[in-house]
Every structure is written in C-alpha cells, then in structure tokens.
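These notes are about the structure you will find just below.
In this view, the complex is presented without one of its protein chains, the others remaining in place.
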Amino acid sequence: MTVVLSAEKLVKTFPGVRALDEATLTLTAGSVHALLGENGAGKSTLIKILTGVYRPDGGQLRLPGPDGELRAVQLGNPQDAQRAGIGVVHQERNLIPAFSVAENICLQHLPRRAGLLDRAALRTEARRCLDLLDLDLDPDLPVSRLSVAQLQLVEIAKALSAESTVLLLDEPTASLTNDEADRLYGIVRRLSERGHATVLVSHKLEEVFAVADTVTVLRDGRSVAEAEPLADHSREEIVDLMVGRAYQQVHLAARTVAADVEPALALDAVATTAGHHDVSLAVRPGEIVGLYGLVGAGRSELAKALLGLDQITAGEVRVHGRPARIRDVGDALHRYRIGYVTENRKEEGLFLDQTVARNTAVTVWRRLARLGLVRDRAERSLVDEYADRLGIRLASPDQHAGQLSGGNQQKVSLAKWLAADCDVLIIDEPTVGIDVRTKAAFHELIAGLAARGMAILLISSDLPEMVTLADRIAVMREFAIVGELDNDHDYDRMSQSVIRFIHDGQGVVA
Amino acid sequence: MKTETAPEAPAVPPAAEPRPPARALPVWANPRLGLLIVIAVLVVLFSSLTPAFLDPRLTLAPLQADISVYVVVGLAQLAVLSLGHMNMAVGRMAALSTFAMGLAYDRLGVPLLVGLLVGLAVGAGIGALAGLLIAKTGVNSFVVTLALDFGLLGLVTILYTWATGGVSFAVQPSGLSALRFDTFADYCMGEVCGPRIPLVVPIAVAAALGVGLLFRHARLGREILMTGSNTVAAELSGIPTHRRVVAAHALSGLLAALAGFLLAANNGAFSANIGESFLLPSFLAPVLGGTLLAGGAVSVLGTALGATLTQVIYKGLNLLQFSLEELKLYIGLVLLAALSLDRLRAVLAERRAVSSS
Amino acid sequence: MSRRMLSRIGSGLTVVALATTTVACTKKSDTTDAEAGGREPAQVKVALVPGGSHPYFQPWKDAGAKAKTELALGDVTFNETAGWDQTKQNDVLKSLAAQGYNAFGVFGVSPDNINSTFEDLKRQGFPVGSLASCPAGANKADFCLSTDVEVAAYKGAKAAIDAMGGQGNLVHLTGNKVDSNTQRRIAGVEKAVAETGGKVTLLQSVTDIDKDLQSAQRAVADLLAAKGRQIQAIVNTAYNPAVASAEGVRQSKLPIKVIAIDDDPTVLDGLRGGSVAATVLQNPVGQAQVGSYALMKLSGGCTMAEPGVTIDSGSFVVTTDNLDGYEADRTATTEALRKKFDGDLLKCS
Partner (left out) sequence: MRSVIRTNEFTLAVIAALGFAALAVATDFNLLTAGTLDAFLRFLALPIVIGLAQMVVLAVGQMNLSVGVLTGFCAVASGWLMVDAGLPAPVAVLAALALGAVVGLVNGLLVIFTRINGFIVTLATMTILEGLRYGVNGTGTYQGYSPGLREFGQASVAGVPVVFLLAVVIAVAVALFFRRTVPGRHLLAFGGNPFAARLSGISNDRALVLAHTLSGLLAGFAAVIVVAAFGSVNASIGDDLLLPSFAAPIIGGVALAGGMISVTGTVLAAFLVRLVDVSQSQFDINRRWVDLIIGAVVLGAVLLGQFRDKLSGGPR
C-alpha cells in the first residue's frame, strides 16, 4: 500500500503545554483513517499542522514527491498544504455566504483569463468537483440558499478542488441528520475507492466503526495506537485507549418517581408559531424525560417556544399544575423557574469575553443585588460553590470563559441555571463535542440533579445517552410528538422502538 | 443560596486539556496607567516649553472645565459602546436637549436644576427612541443614529428659528454664571477656601462615578455589558435585551444632554451649535481609554483619562501658538502615536503574559 | 488583584492632581479683577482672533504687524485656530491670555453667545474690542468696530439693482440662516428692494451655503437651473457663494449681474474679467489697525465715552470704474476712524 502522508514524531509546544509529544500519523492511499482522542489529546493541533496553520517544533512531515518517494516538506501556510494535496473540512463553516457554490469551491485558485475572472472555467471546475461527490447542485446558486447538509458537501467539494489526495474531515456530521451523515459517508467510501486517503475525526464512535478501516488514537499528545486496523479493536478497547484506563459504563443510581406527583412542567396539545402542533408532554420532579428526534425535528425550537421566544398558539402549558403564560426568558426563569441549557454553548450559552464569575451569576443578579447593586463577594462565593460542585477547573473566577476547555465551558453554561435554582431544566445536547470521560461525568451530574428533585427535559440526538439517562423517551418528528416510551434501559430494544417511531409514515425525514 | 439542597459534587476525573494561562498581567500592562504616563509626560513637556501651561486661573481651571465636558461626552459614547453600538447623533442629541433647557428657562423661567432635569429627560427620551428603533428593527446602530443625526440637524435649527429667531436663547438662569466663572476658590469658610477647581468639575466626576458604578456593580449595567458581549446568550439567560439596548441608548442621550448642559454653562449660552464638535472626541476618549468598539467591556477611568489626554494635547498645542495647519497636523499625529503606543503596550503585555506562564 | 491596586493608584493620583491645584488656596477677596489701564504701549500685547480661517481676515495679519511697529506695541498676534466653534474660540482666548496677551480684538464665532466671552475677558481686566462683527443685542465689549452688515448688504443690493437696470428679479445668497448677522443682511437687501417700489422683486434668499465651496457651487448650479432665466442679478453677502456664483454665471453664460463681497484675489479677478459686476468691500485693515490702536489706548488708561459703542468701519462698492482708486478711499476711512476714536469715542485723562 502506498503511503501518501507520513507525520513522524511531531512535537508542538504551546506556552505551558505540550500539545503534541512525538505524535505519529501514517496514511495510505484508499484508506479511511479515524483519528481519535479525547478533547485536548492533540487532534486539532495535529490537523492544524497537517494543513499548514501551525508549524511543528519537532519531527517531520513527509509527502510523496513526483517519483512517489517520500520527502520531508515544510508547510508554511494553508496554501502550501493545499498545493501539497491536503484538503480539509474544518469544524467551523468556512464558506462565503454571498458567493456562488462554484466560487466557494474554487476560492483558493479562482481561474482568470485576461486578468478577469473566467466564469466558464469556474463553472467547469466546480462541476468537476461536484461530480466527484455525485452531487447535483447548481454551481451558480449562492450558498446562502443551501441546507446545512448541502453546505457540508460543498465544503468537501472545496477541499477536493485542489486535487487533494488527502482529505481531513473534522467532525463532519456534527450538524447533519443520520440520513445525511449516511450519504456523506457513502461519498467518503467512494472517494477512498478512487484512492483518496481520508482522515476522519469524530466523537461518534458508531460512525467511526461504520466507516473507517484504520485508526490512530492520540492521548496526551502521543499516539497510543498507530494506524492499526480498526477491525482488530472493539469499541471498548478504543475507548480504553483514548481514556487511558479501563473505562466502565457508568451505572447511574436508580431513581423512582412517584407517578401521582403533579408534573413540574406539563404541555397539553400545544401548538406554536414555530410550527409545533399536538405536543403533549409531562415532566415530574425528579424525572428525566428524553426528547429524541432527528436534527430539524423541532426539539430545540420547542424549548425556545417554552421560553417565550416563540408564541404558543394553542393548548396549555402548566407549571406545577398552574397555567403558565411565558412571555420571555426572564419570565420563564424568574416566575416559573425554568432553565434552558443550550446546545450551542459558544454562540448561545456563554459570554466568551466575560469572566466565569459573570457567566455564572448572570441569571441571579436580580437576587444578589441590593438596591440594584451587585456585590462582587456574593458573586465570587457563588462561583466558588458551583466550580466546586461541578468540578470546573478554574485558575480564578476572573478568568474569561473563552479560555476554558470545551468541557469546562459546558459546565459553566450549566452552572448558571443551577445557580438560578431552577425547578425545571431543559438540557439540549449536553455532550456534543465533549470527550468520553467528561461525558460520563456529565451523565452522572444530570442524574444527580434529577435525584435531587429537579425535573429535566433532555434533548439529545445521542441515542445511547438517551437510553442511559432518560426515564421516559418522547419522540418528536416534524414538530409533533409521535410517541412516548418508558425506558427500560435496554439499548437494542429501545433504539428499535424509537427508530420505528421516527420512520413511521413517510419514512425519511428531511 | 440554599447550599443544603445541593447534590454532592460528582467525582469528575481531571480533564487532560491544555489550560490557558491565568490572566496575571504586569501593572504596566494596564492601559490606564499607560495613558496616565503619556499625560504626565505631555504635561511636563508642555509646562517646560511654556510656563503658562501651569497658570492656574487661565490654563488649569479652563482646562478642567473643558475636560469635564469631554469626559461626559466620552461617557455618552461609552454608554452605547458597551453594547458594541455607536451613537453618531451624540452631538445633536446634546443640541436638542440644550434647546429644551433653554426653552424651559426662557419661556417658563424655571430654576437652573429644573431646566437641567427637563433637558436630561429630553436627552434620555431621544436616546431611548434611537434604542427602540435599533432594538425593534435590528438595524445597525450606526445607520439609525446617523439618520437621526441628519434629522436632528434639521430639527434643531428649525426649532431655534421658531423659538428665538436666532441661534440661541438670551436667557441666563441664576446660578449659570456661577457654574461658568466660579471655582471653589471663590467659596471660603473663614480663611480657608476651596481648591481652584471649577464648579462644573464635580458634576462630571459624579457622572463618571455614576456610570462607573453602573457598569461595575449595578445589575442594569452588567446586563447591558452581557448584552453587548453576546446578545443571543444574554437573551437566553433571561436578560430583556431589547430593554437593555433601549436603556443604554437612553443613558447615552442623557449623558449627551448633560454634556450639552456643561458646555452651555462653560459657554454661557444655550445655542444651536452646542454639540457640533462632540462626535469625534466622543469616540476618542473611550477608545484611547481602552474601550473596544466591539462591546462587552468598558473603562470609565480610561475614558476620563482619554478625554484628559485629548484636551491636554489641544491645550498645550494651543499655548504653543501653532498655526491652524500645524495644530491639526500635530493633534492627528499625537493621537496616532498615542494609539500606536497603546497597541504596542498591549502586544508586549500579551507576549509577556504568554512567556511568563 | 492588580486591577484593584491600579484603581487605587489611579484614584490616588487623581487626588494628588487635584491637590496640586489646591496649593494656591485663595480667598474670595484675592480674586478681585486686575484693573485695566496704566500699561505702556510696550506692555500691551494685542491678540486678534477671528472666528476661524476665512479669506476676509487675512489682511488682519499684515495690518496687525504694521500696528505693532507703528504703535510700538509689545506684541500683536493673529490666531485663526478657533475653527468656527465658539467653544474652541473661548479656549483659544484663554490660552492667549495665559500667554500674556492682555488686549483682545475678537470676531465672535457666534454673535449670540459672544457677549459672555467678552464679559469673561473683561472680568479679567482686559480691554476687548468686537471686530468685524457685533454681538447680537447689547454689546458687552468695550467697543464694536465692524462693518454695518445691514448697510453693506443694502449697498450691495443697491449696486445690484443699478447693474440690472433698476428692474427685474434679484436673488440673495448668504450664509448660516440662524445667525443674527445673516438676518441683518437679509433685512438690508429687503430694504433696498423695497425702495424700488416693486420694480425689483427679491426672488429668493438662499441661506446656509457658506460652509463649504462645493455646497455653494451645487446650490448656485441648481438655482440657475431652476430659475436662471428669471434672474437678473445675484447679490452675495458671503464668500463661498460669491466665488461660486461668479463662476456659475460665467459658465452658464446667462446675462446675470453678480455682486460679490470683499476683495479676495478671485473676486478681483472676476471683476476684471467681467464675471463680477461689482463687489462690496469692507475694511478689515482698518478694523485691525484702528482696533489695535483703540485697545492700546484703553490699556493705557483711557475709557470709552460710551461703553459698548458700535462704530461702522465702512463699506465700499467697487466696480471696474474705481478698481484702482478704492484702496485710497479705504485708507482715508481708516484715518478718519482713528481720528474719531481720538476725538470723541475715547476719554483719556
């Protein structure tokens, strides 16, 4: 098998931390290579070195020359990497909204003729890249009109436009539905059949096992497994490699919820301006109700409607038995004690340029204030308390939230709701982009909150997580609840029932 | 906080993530201190070049009065910079408010304080209107306040023509001339008199302290900052962001009105041209003081120092008798130098913080 | 926390700064204003301060320098950095006072506000002359030596009416509408038009076009486009409209007589070239020379016989006929003005 990229003993040091410590990655033509590791294990750093964003402090990168012999190369900037045939799809969207599909695909090397943009060549080139993906898209369409899945595919087309032999995909399915993800991986497989080498970075191990053939596992900047065939490992072994200790499935304390208790939050045939209809749900104190569904099924939208961001047009919402009219988030929080932990912590959950203290206390200033003034000491003791309870690792409460790691950020975004003393907590995708170990801690945390009497509505696309945590699972499809199941924590049986609900009727959901 | 209801902290294994350095910057890295040093250097430079710079009656007292005006002007801009917004109509808001004050003194003969309050209310009202337009329509604050500026430019002169037939009210409410001419040195207790500080200075100091308190400790101010930092997150944290936007703009209008009043007191007349020269200084003071245009963070002390710096430069160059073109040239160059120095300091501080961890 | 420490340092330094100004703690009785008078000419330092940069004031520079040597004054300075901003002008005046200038000839940026500035200067014992413009209402300066703008505008309008042959439509172009001087100019033009008994109509008074040349040019072009053929003459009482209308009329080739203002080289060129029918001159040189002289006398102990008196510094209509002789007229007027001060305006013991 031909090696198309060999990264040997890469070292990269940042002030105070050794992000890569002699990490090694070898890619062969036609392989789908999984790059796994916990958050902070060095995956992003490695990708940034491969794409010319960072320069390594040690080790070398070797790529095949024209004769096929591997030669050491220096990638000074992203363009060098592209010229060397390494294409990348970053986690963040990197398209220009006002530009056409064709221009976005060819942005790195816009074809010109007589000094002007050569539109014909542009279209031809874009067509070629789209054809590689068997994608039927109008190259002249502005990307602002595309769906999320289409955007992702355009990103891949863009990465391929530079005649890439190596394609790096960083969490490509984070915002895709299962069907869309399947389609994407179909394309990845076809690309590998044509000899492209693909590196897949994903937290979704199910996907990894379904698509990849070889694997490199990073831990603390070192490669603890190097280009091993994935088939040789079980899921558990891989997790062990990533975590570095025998990983055990968390066993959460069993909770019993009295059925006759008045629900903390009850929805009765609710319809909203966001498009929901016939939504009935009840969450009792101490209960975790899962709200499962595909991306776009209307789950986060329901949460936002409950917070007053959309209007409720029919049906009734009751909080602790009394009809509730929630006009805005302030109402939800201060009158009804409903909190919402958002799925987009960076965009919607946190104030990245503010201190952790303010991020935590933002919901309780009303309570902390005396004569409209907030005492710093009260705020600080609040932060200390929650940092302690949630295990947030802080240098100081005055640290900016943006400086924290992903897991700690998620905890801060949860902390403000705990501080606000909520009875009902809607938690939206709590563990997206969070590594296995922190994920387990989060599950314990959520179960612990329920055990303390909080009513929790858990929104998640992660079925194993749902089966682990929820007492009941409501399934949402096309902005309506299509079924509800009591969870017996048997993954196979539960997942089958859930999937049946989801694909009931028309089958595929857009 | 009912700690007894808290669940036990779950055992969370330590995360193996790179931890960014804590923010422990050296003292010199503080932008306020840098400004203070620049001001001190300039004061020493100017007073050695022209001793008249230290003349307490003719230079220092008027300088303090000018600084007072421009500190409040800077704060008026800072109030919306906290949101990451701009108020292009800051001068015209001041003009409209001082018109209201003048009208109140002239037609109703109200006492000084009442007229001031009327003007402040008008300023807050017009600011709130701008805020409301921005919050309701989601249109960029620059555009809304620019359009408002155009509109008020016409309105203010139309109003003055209607009310006075000229550009200013001929009225002098009692107490205005004291604000204008007197310093505390004119008020004595027995043999002991106050310092030679104009009477307008405490008004500006009070405004600065009030705004500082608001943004540092008050819930309202903090919520405005959070709205500026991340509007969506603020809204989802239960902050009524629309009302905070309105409040910040109303505060901006209120402070613009106060600045207009201080200027009217310094000039001795309520006239249409008040506020014409507010726009650029209103940005310079906060920006020199380290307030970003991006929102989410403000520095009141920095704004006060920024206003001081610009006025010291202006006063010093004025005393050195530069001709018009040299004056403009040097003001621009000194500003660029001050801004670049501040940048250099920030870069050095960042480097130092990284390497010391 | 270094932040807290810093805020302490900051407040500490502020206190120190405030304290330094406290050092010279004074009592109310100490602040009685210094008495004007008793200064020798060599001790008199005159500051001539226009409202901002404007061609009209440029003769002040030379006239001031000349007054300095002729009268053996301590110093005469010319400072145009006020930039048409009353606040800045006040600041400039205070700066000049701090540098030892002790007699002021000021063109107030805002005629409506300038009285409070004059009072301010007089409180400090400085003689003050309001030059080239009088405050609105009662004059609080020692004297006002200025063109009577109403008379000048009247003369300009008269010249225009003459140039257009005594009948037709007249347009008046001027500056800031909400300015008492502009109002007086409009009154002067209206008076001249009224005297024709309906033979001449004042078609329009266009205001607010003196701020910048391009606006004036645009306004003139639009005016000519809209009403060019109805207009027989344009009288200007501001600089930029004068430049713009001379050029605009020349370009449009319409038979319109343009009456300009002042004797800036561009205006004189227009007069010679025929695009300007006449111009109304004022007497900036006389204002600066006689103003400096009066200020010197006031510093020396004289007082005004009638404080706040207004003296017309003269205005002259210049056409191609008297283009060569007008300077002599102006010098004569200046000499007469000075005599008038010596004769009955000043009271010297």
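Lettered A, B and C in written order, each chain numbered from 1.
Here is the rule we go by: contacts are C-beta pairs under 8 Å (C-beta built on N, C-alpha and C of every residue); 3 or more make two chains touch, one makes a residue touch a chain.
Only a predicted model underlies this, so the values are computations on that prediction, with no experimental measurement involved.
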The listed residue (C:E40, C:E70 or C:D222) that touches the chain absent from the view is C:D222
Of the candidates A:D21, A:E38 or A:E103, the residue in contact with the absent chain is A:E103
Where chain A meets the left-out chain, the residues are 77-79, 82, 90, 92-99, 103, 107-110, 112, 115-117, 144
Absent-chain interface residues of chain B come out as 133, 137-140, 142-144, 146-155, 157-158, 161, 280, 283-284, 287, 293, 324-333, 335-336, 339-340, 343
Touch rule applied to chain C and the missing chain gives residues 53-55, 57-58, 177, 204, 206-209, 211-215, 217-219, 221-226, 228, 240, 243-244, 247, 251-252, 264-266, 269
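Operating definition for what follows: only the chains that are shown with their structure count from here on.
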Note: chain C sits from chain A at a C-alpha centroid distance in Å of 71
Chain A to chain B, mean C-alpha position gap in Å, rounds to 42
Going by residue number, chain A touches two or more other chains at 398
Counting only contacts in the complex, chain B reaches chain C at residues 24-27, 30, 32-33, 36, 50, 52-53, 55-62, 64, 66, 69, 157, 160-161, 165-168, 170, 180-181, 185-188, 191-197, 263, 266-269, 271-273, 276-277, 301, 314-315, 318-319, 321-324, 327
Residue set of chain A touching chain B in the complex reads 14-17, 19, 38-41, 219-220, 307, 309, 328-330, 332-334, 340, 342, 347-354, 358, 362-363, 365-366, 369, 372-376, 382, 385, 388-391, 393, 395-396, 398-400, 403-408, 416, 419-421, 435, 437-438, 441, 444-445, 448-449, 451-452
Interface with chain A, chain B side, in the complex: residues 1-3, 5-23, 213, 217-220, 222-223, 225-226, 229-230, 232-240, 296-297, 354-355, 357
